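Heads up, one of the protein chains got dropped from this complex, but the rest are sitting where they should.
Just so it is clear, A and B label the chains in written order, and each chain counts residues from 1 on its own.
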Amino acid sequence: MMRTKVAWFTLVVLAGSLLFAALSIPFGDPAMSDMDDYFIAHGQEQTGANNIVTSIVFDFRAFDTLGEACVLFTAVFGVSVLFRLRKKGEDYEYE
Amino acid sequence: MSDSLSKIIRTTADVMFLFITVFGFYIVLHGHLTPGGGFQGGAVIATGFILLIVAYKLEDFLGWFQKRTFQNCEMSGLVLFIGTALAAIPLGYLFFMNFLNGTGGLFGQAVPFGINPGFLNTAGTIPIMNIAVGIEVLGGLSIIILYMTTGIRSHEEGE
Partner (left out) sequence: MIEIIHILVLIGILITAALIVWQKNLVAAAVTFAAFSFLLSIEFYILQAPDVAIAEAAVGAGISTAIYLIAIRATHDQEVT
């Protein structure tokens, strides 16, 4: 089968390139860590929270959390429109 | 999920629902001290409700909790989150400013720097936002599953 060979070749090339990209980066040694050092040094006294992740998510970058809440609301809205209860005899309209 | 499952599964769901809910509220309320937070705790509580939806009949579940309850949870969570963020503006601070931290009042206890035992009454507006996001995620994820179950139900009856 030609398609099987092509699929295996693509899989091997993709896996090899991804593994090479992952192995060539030094692990646990970031090149730029100014923001990390600032958050670790001043996050506790500026926000009062012991958990630095929560202090970043809810204080330093709270706009991100606001967007996430809007995303969840939009998901609920979409599901409620998609799965709404239809009346008797009502059918979907296709354009 | 139109009929309830066996008695073993129902009893296990009854017992586990209590522990899952208590653990979820623990994660939400201790979000500023231990790993976790609003989203994780709300997802854990929603898992407890989904366990009840899967184990029992839909009519039984709708007799205990109405859809209106989860919708109100979602909306009140969003309003509390935005309201906490907007409440900083009339007090003279910027949007999303942590104005309760270090004032000594509600959630305003001064935190000792470094390793400390973890006091619950700290961190300003972060616990309030944790509770708001927890309520919102709890309502949202539960109402998604509830809508899907009822939609499937009407689809099966219509055929």
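One rule holds in what follows: contacts are C-beta pairs under 8 Å (C-beta built on N, C-alpha and C of every residue); 3 or more make two chains touch, one makes a residue touch a chain.
Please read all numbers here as calculations on a predicted model, not as lab measurements.
K.L.:
Check the options B:Val44, B:Leu100 or B:Ile131 and report the residue that touches the missing chain.
P.N.:
Of the candidates B:Val44, B:Leu100 or B:Ile131, B:Val44 is in touch with the missing chain.
K.L.:
So which of B:Ala13, B:Met97 or B:Leu141 would be touching the chain we can't see?
P.N.:
B:Leu141
K.L.:
In the full complex, which of B:Leu29, B:Ala88 or B:Ile152 touches the chain missing from this view?
P.N.:
Answer from the full complex: B:Ile152 touches the omitted chain.
K.L.:
Residues on chain B that touch the omitted chain in the whole complex?
P.N.:
Spelled out for chain B, the touching residues are 1, 27, 35-37, 39-40, 43-44, 46-47, 50, 53-54, 141, 144-145, 148-149, 152, 155-156.
In this text, only the chains that are shown with their structure count from here on.
K.L.:
How many Å are there between the centre of chain A and the centre of chain B, using C-alpha atoms for each centre?
P.N.:
20
K.L.:
State the interface residues of chain B toward chain A in the complex, per the touch definition above.
P.N.:
Residues 31-39, 74, 77-78, 81-82, 85, 96, 98, 101-102, 109-111, 113-114, 116, 118, 122-126, 129-130, 133, 136-137, 140, 143-144, 147-148, 150-152, 154, 158.
K.L.:
Across the complex, what residues on chain A touch chain B?
P.N.:
Going by the criterion above, the answer is residues 44-51, 53-55, 57-59, 62-63, 65-66, 68-69, 72-73, 75-76, 79-80, 82-86.
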